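Every protein chain but one is kept in place in this view of the complex.
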Amino acid sequence: MIGLVVLAIFISMIILAIFTIFNRDLPHSVILFMGFGLGSVVLFFLFSAPDVALTEAVIGTGASSVVLLVTLLQVRPKERKR
Amino acid sequence: MSILYFIAIPLLASFLTLFFKNYLRYISVAINAILLVLAYFIIENLPITENLSFDSPLAISFVLTKGSAFFMTLFIGISFLFSLYNITQNSRRDIFILTNMLLIGVIGLVLSGDIFNIYIFFEISSITAYILTSLNRDAKAYNGAIKYMIIGSIASIFLLIAIITIYLNIGTLNLITIGERFGYMGANTQFLVLLSLFIGFGIKTEIFPLNFWAVDIYQATSSKINTLFSSILSKAYIFVFFHIAYLWNVDSKYLLFTAMIGVISFGIAEVSSLTSKDTKRVFAYSTLGQLGVLFIGFSYNNITIMTGAIFLVFMHSITKLMLFLSLDILEQRFGQSSIEIFKQFKSPFLIIIFIIGFLSLLGLPPFGGFIAKLTILSGLAGVGAYIMMGAILVISLVEAVYLFRLLSYTKDTQPKVKISIPLLQKAILASIAFAIIYFGIFPNALLDISQQVASSIIGGVHV
Amino acid sequence: MSLKQKISIQSILVSLVVSIMTIILLGVLLNFTTSFEPTLGNELLRINANNTKSANAVTSVVTYFRGFDTLGEVTILFLSIFGVGLGLKGFKDKLNIFSYENTLLKIGVDTLFPIIILFGIYVIIHGHLSPGGGFQGGVIIASGFLLMFLAKGDDLNINHKILELIESLSGAGFILIALLGLLVTDRFLGNFLPLGEVGKLFSGGVIPLIYIFVGIKVSAEITALLEYFIRIKDVR
Partner (left out) sequence: MLDSFNQTPFLHSVITIGSFLILLIGLVGALSKKNLFKIFLSLAIAESSLFIYFIGMHFSIGKIAPIVTNKVTEFSNDMVDPIPQAMILTTIVIGIAVLSLALSFIISYYKLTGKMRIDDMNELGEDK
């Protein structure tokens, strides 16, 4: 089953990546980026890499999303839509 | 004695800056002096291979050959002069940490014998460079820093692609083992690895198709910081790039390609500098041009050309150190760096310094740059690369045009501002100028060292 | 799309390089054959049981076999947080923009905070036995502080001096362990402690010690990083 699960996750990750980048609303992009990161966490877990999965969950997705969102709070609302 | 002290001492010092805030300028000089002394003692028993924590292919190893020792000593020496120049100003924690980190980054780059470890030091030196670019904290500086970060991130992605491809195909990270197994990879894979390495390091060595951003970076920062970029950082990347190429015995077509890139880079940089109205940009274009010449020199698998290139590395580093530090004095006085300031200052000392620097950059006798270019050209004649020789000579004429234009500005009859220079800074500049002339007249000792370094780089790691 | 906007020569060049790159990349990657055996990792798995006695092979690679990479990584984190501080300190700090006034949140965070810290410490000191370690645990601890910033608003002021002190001392501790290894075993980052038994808490020699220093350092650094970002910046 793992092959199909990986395929499904990849398809959703590609869609999420496209929407992250070509979306006009920056806060939405960050949320989609978090979804993308979640996909890669699941992939790392499926690939028998629990250490990397934990790191990606905590640092790659968690901490970087917080930093990204807080950056957007510093910016005027008009600039958040591009 | 261990090689790792060269990394551990500056690293420990920069972690512990909190405890001696007011003495940082003296500590900086002291650290660089200690490292110079250590380098002097360690050079006697080369080559050294030191494994960290475990046996070699499994763990990281550090390799000190004549090549890497030369570059390491050069960087420490320049850093020493730089810290000495800074001693007349107030202690600044940011400058202290960043210069130390830059030193760690470049020493690690030239010494490390493990490709992923090289990536780590690549990142350390890049991040230091980003922060150094932003150090002025105005819109210009942040503009430069953001552009630098975008292009630098792309460079590290490509370097990572190269590392991943290597590990997937031949299952090792040690540079020497990769060299043994490099032939096992298919032709396409080799091409992919080399192209990724070229993009990754080419962006950092400011070579032609990838150097459109570099001049902006030089313009964004103060001249003092440009010293570090021009004299230390780009030299370290060039060494690593070609050291890897020779270690892995790459195809000779690849080296021909880098030589072509080098001559194109030289030409475009020198032509672009003709229209430049900012002194920092002029010097930056000159640096790009010289890096192009270095690319030519390093690309021929020939001991004479390589000797000239090593000589040029030394000469260009100290010359650019001198020129950018002199420009820093002018910039601090006038608050700007457009070429108009050459019409306004009055200081016979600085004019002499500039003349020596420019003539050495052009490669005229009796200065050090002449010997370097002469050796490269005679080596090129030896291998029959006459087109390359002609190209270098023609482009050097273009270089002469803009450097003499700058000098002619000093003869302008505008009201002049007198510049006073502290004695220590004067002494540093004068001693560098003396070194340039000395090595121009008595080049044999340095040529001998350069030849040993060159044979070490061409011959691989154990020589 | 924005591609239609003015395209300079530079972007044409870059996209040319990238497109050549991608064509080759796909060509090479699809023809991917079996990897060279044995890889470093296979050899490493063979000797790991006897040489480090750490139950988690990834941890023994991160902190022992490639411990120098980790030292560099810690340096990078230190450098980047230093750079962030250098840039953002120049602005006048105002309110905490991240806070959210809510009693429920306050009480909940008060309860959760010790548990999160405890969990972070658990992840750090069990780095050589189970997935996790200094980096992950450090960020977990920092996330506890993030919750505090969220709930407490401007009541919570973290002293940057103390964070810097913790950071510098733990960084120095890492290097001192490495230098101690150099003095005792003649190898930088060498193991100078008894190895113990696989699966026990006190095993693996210097590995847990290094990960504890990394954990302390990372938690202080990420907390400082978040603290820099959550204040409104104002141009002087």
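So that you can tell them apart, the chains are marked A, B and C in the order they are listed, and the count of residues begins at 1 in each.
Going forward, contacts are C-beta pairs under 8 Å (C-beta built on N, C-alpha and C of every residue); 3 or more make two chains touch, one makes a residue touch a chain.
This structure is a prediction, so every number in the text was calculated from the model and none was measured.
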Legend entry - Omitted chain's touching partners, listed by label: A, B, C
Inset, instruction - Among B:Lys147, B:Arg181 or B:Arg405, choose the residue that contacts the chain missing from this document, as touch is defined above. - result: B:Lys147
Legend entry - Missing-chain contacts mapped onto chain A: 1-4, 6-7, 10-11, 13-14, 17-18, 20-22, 26, 29-30, 33, 36-37, 40, 43-44, 47-52, 55-56, 59-60, 63-64, 67-68, 71-72, 74-75, 79, 82
Inset, instruction - May I ask you to list the residues on chain C that touch the chain which is not drawn? - result: 1-3, 5-6, 11, 14-15, 18, 22, 25-26, 29-30, 32, 39-42, 44-46, 48-49, 55-58, 60-62, 66, 69-70, 73, 76-77, 79-81, 83-84, 87-88, 90-91, 130-131, 135, 198-199, 225, 228-229, 233-235
Inset, instruction - Just the residue numbers, please: which parts of chain B touch the chain that's not shown? - result: 116, 120, 123, 127, 130-131, 134, 137-140, 142-147, 149-150, 153-154, 156-157, 160-161, 163-164, 167-168, 173, 216, 219-220, 275-278, 281
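The rule we apply is simple: only the chains that are shown with their structure count from here on.
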Inset, instruction - Pick one for the touching-chains graph, please: line, ring, star, complete, other. - result: line
Legend entry - From chain B, the most remote chain by mean C-alpha position: A
Inset, instruction - Give, as an integer number of Å, the spacing between the C-alpha centres of chain C and chain A. - result: 19
Inset, instruction - Find the geometric centre of each of chain B and chain C from their Cα atoms only, then give the gap between the two centres in Å, rounded to an integer. - result: 30
Legend entry - Inter-chain centre distance, chain A versus chain B - centres from mean C-alpha coordinates, in Å: 38
Inset, instruction - Would you please write down the residue numbers of chain C that are in contact with two or more other chains? - result: none
Legend entry - chain B partner contacts - residues on chain C that touch it in the complex: 10, 13, 17, 20-21, 24-25, 27-28, 31-33, 35-44, 47, 51, 64-69, 71-73, 75-76, 78-80, 82-83, 86-87, 90, 164-165, 167-168, 171-172, 175-176, 178-179, 181-182, 187-191
Legend entry - Residue ranges of chain C in contact with chain A within the complex: 1, 56, 58-59, 97-98, 131-133, 135-136, 139-140, 142-143, 146, 222, 225-226, 229-230, 232-233
Legend entry - Residues on chain B engaged by chain C in the complex (per definition of touch): 2, 4, 8, 11-12, 15-19, 50-54, 57-60, 94, 97, 101, 104, 108, 116-117, 120-121, 123-124, 127-128, 130-131, 134-135, 137, 142, 158, 161, 165, 167-173, 181, 184, 186, 188-189, 191-192, 195-196, 199, 209-210, 212
